[in-house]
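One structure is given below, represented as structure tokens, and several questions about it will come after.
Heads up, one of the protein chains got dropped from this complex, but the rest are sitting where they should.
So, chain A:
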């Protein structure tokens, strides 16, 4: 299932894991790659304690593209940050590939997981190449190998090598910055990519292009992606499965079709917007399918 580029992307340290994953896949073992089990996280806010994540259990399968939707403050970011131990849960456990992450070294764990941040969060004092190559460099990859890897990744996210390698992030457009952000997340060949509203601040056209380009990469590289988005339409179009959060609770998780059929009132309410949009578009663009 790895394409030619995907195979090239497999770094030496990571080949073993992939091999074991192929074996696991071959045996069709249903162990989820990421598994939240009754996870709690409470923050001390100014108006008392806030249960940011409240008793959430969620399994994410290998190769799956999961979107997390929900209104502001519903706990999406908290849920994601728990997965790479940027914060620690108050209760419950999180497993990745069967291992309880509380037993893993957090820094090593984060180097194995790719993360794409809102607005890119590129380091402004480093060139595009230095930003992309950061995790391999931290892992001790030789500078030459890092440089070659950076070029591969620039190709992968469709940025011209020569034109972008030595630029500083401030000299890039929002869309280019997010492409670099994606390249940085993929640089060390992770199996898991976490994205927190990666395309939120972009214009709709760029956002759509970037979304579908990323979806293609996800498939091509055999990634497991968890992406937070405000936009339910985006989630429906990109994700295999959607998890709906509301004030710390996981309301429902399912395929777009399952959500469309849901009786849950909050989920039904969420679905009204994309439904209305679809109806409107169908009325406005009757020929688009036929043409």
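Basically, a residue touches a chain if its C-beta (ideal position, glycine included) is under 8 Å from a C-beta of that chain, and two chains touch if they have at least 3 such contacts; residues count from 1.
Keep in mind that, in the parts below, contacts and distances are computed from a predicted model.
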item	value
Missing subunit (named according to UniProt) among the choices "Septum site-determining protein MinD", "Protein-methionine-sulfoxide reductase catalytic subunit MsrP", "ABC transporter permease/substrate-binding protein" or "2-hydroxy-acid oxidase"	"ABC transporter permease/substrate-binding protein"
Which of A:35, A:135, A:176 or A:229 contacts the chain that the document leaves out	A:135
Among A:121, A:201 or A:237, residue touching the chain not depicted	A:121
On chain A, residues whose C-beta touches the chain left out of the figure	84, 86, 107-108, 110-111, 115, 117-119, 121-125, 134-135, 138-139, 184, 188
